[in-house]
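Right, one structure below, let's go through it.
Part of the complex only, each chain left as placed.
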Amino acid sequence: MTEYLRDSWYCIGWSSQLEEKPIGITVCGTYIVAYRGADGSIIAMDGRCPHRFAPMNLGSVNGDTIACPYHGLVFDRDGTCILNPHGGGAIPPNATLKAYPAVEHLGAIWVWLGTAEHADRSKLPMLEWWGSSDYAVSTGYLRVEAHYQLVMDNLLDLTHGPYLHADTLGGDPANTVGVGMRHEWDTQPGPVLHSNYFVENMPSPSPQIMALVGDIPGRLQARMRWRPASILDLDLRYSPAGGGADAHIPSVHYLAPESDNATHYFFALARNVDITNETLTEMLAAQVHKAFAEEDEPMIKACQSLMGTSDLMSMKPAILQTDAAAIQARRLLKKEMA
Amino acid sequence: MTEYLRDSWYCIGWSSQLEEKPIGITVCGTYIVAYRGADGSIIAMDGRCPHRFAPMNLGSVNGDTIACPYHGLVFDRDGTCILNPHGGGAIPPNATLKAYPAVEHLGAIWVWLGTAEHADRSKLPMLEWWGSSDYAVSTGYLRVEAHYQLVMDNLLDLTHGPYLHADTLGGDPANTVGVGMRHEWDTQPGPVLHSNYFVENMPSPSPQIMALVGDIPGRLQARMRWRPASILDLDLRYSPAGGGADAHIPSVHYLAPESDNATHYFFALARNVDITNETLTEMLAAQVHKAFAEEDEPMIKACQSLMGTSDLMSMKPAILQTDAAAIQARRLLKKEMA
């Protein structure tokens, strides 16, 4: 059973999800409920009613309070039971839900599962482009039946792109690996891990980039930042030869571990090219769905299935030079947990 | 792993199920087969053939005997193998099925899994209205993916009705809890646990009752009797203000635990109002299906899922005054098992 870094922000949904009903989600093995209070701020607490362990997210929200859907106990924003509608109305011992720090940030809902006093907004992701009118942004969600570290390994090592995603995000290996894909990485205080990939002279871009700039040679820069436990953004830039405008395709990838073999994966993709073109938007969304849901997810799930319950490192895998960033992320995570 | 009260009657089906083929069902972790013998009486025994552990209920019944569907071994009503059709026909050691006391009672099939000498018909439910031509009765079955005690908790505590079943059986909380729902309970030798709920002045009845008497204020009496391990009947009576005839809506709720997280739930509902009205019968059946299959079952299953394999009491739940009857049932059950 995995131990998780609880002193960490985890994305549990996109802001839009809170318009309709509360979010109920298991993160790091803990079932939580989140909803928007009277002033619009985010309220998060244990998601199981302390009476019969019913899922609070099926209950109804009224101002800052939420009522259990099973017997109607009402809880305030700090998790205190403030109404027992039955009998004499006495509120018994243990009728409390643990509350968690929660914030809305960059269009997403975040919770801090560890010590409340440690909750530090500076550890949330910083994205220069988010909210800019120069970008079209779309968000998505995928449940991956694998340990979140396998998903993080997948994200941190872009060298799988030309193999697993030749027809979508990665393009032909001949045009990336074949012409010298360069990898650099370092760690900064925070901690933040940078992992950057460069292809100086790409004969032909990936289908994704081609949809934005056409089939023009160019220079690819892919810069990743990772913060423990599972916050990653990928800043992708393609500079067509001949001096055309850069295509900037930044994306975010937030993972919330559910259990040892399931992960909530929240992602968003943006672009600065032809941003009002709906046909292009749909085409890119279909491409990303193919890449994530039909290529990445089945592959990661298959690896998890073939690994069984074993931890990756305990299986003494062959470690490539290009695994350095992913390995370093695992080390940083361990250090943060210690 | 739950220990079960084996010295107890468990309902394993409605009588009508035995017209076509034997019943094969797991009760208290034991797979059993039941069928009707030559004289119409009920025969029950272990449901796994002692040869290759094939499900006997797929075999064919001939008078008092049943033949294994796999290799044709034939067993008599006491579980003795009386025919091996192969080779010299010798009947080997261990070729015996354990037989269980079984009876047909109130339109249902009952087995006693414990010591045969303890099987006591006086512990079967007594229903004054069953079989009366003044009542229309319909029976049903639901498999619930939860521990049977969670289902029993649900039944014994009617206060969930106005919350979980506001649109069907429970009605608006304002009309029950809001106007003073009174709870009384006691235990009698047997043991029998009584748990009764009263609403003296109900401004408007639940949709179920409204279908029988119209939207008329009245007095609600709900009287439950529970016998260990899992035999419950609910005697519901609504007396409209103004002196109209009472609506009497008695029901039975028999649980057979399958395993730690699955329960067979047999129920029957009756009414003394407009008993030949087929449209009404269909409407009430749809209402009950919604209440049991779409409201209770998902809620109990969700609680079980969020509790994992933990026992309710070990999780130190908040206990309301209105949980008294359910808590007492758990105590009585423990006492019976000791």
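As written, the chains take the letters A and B, and residue 1 is the first residue of each chain.
As a working rule, a residue touches a chain if its C-beta (ideal position, glycine included) is under 8 Å from a C-beta of that chain, and two chains touch if they have at least 3 such contacts.
Predicted, not measured: the structure shown is a model, and the values here were computed from it.
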Copy number across the full structure, from 2 displayed chains | 3
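Note that in this section only the chains that are shown with their structure count from here on.
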Per the C-alpha means, the centres of chain A and chain B lie apart by a whole-Å value of 46
Contact set on chain B toward chain A in their complex = 150, 153, 157, 159-160, 162-164, 173, 177-178, 181, 183, 299, 302-303, 306-307, 312, 315-322
Residues of chain A touching chain B in their complex?
-> 31, 47-48, 50-55, 58, 67-73, 81, 84-88, 90, 92-95
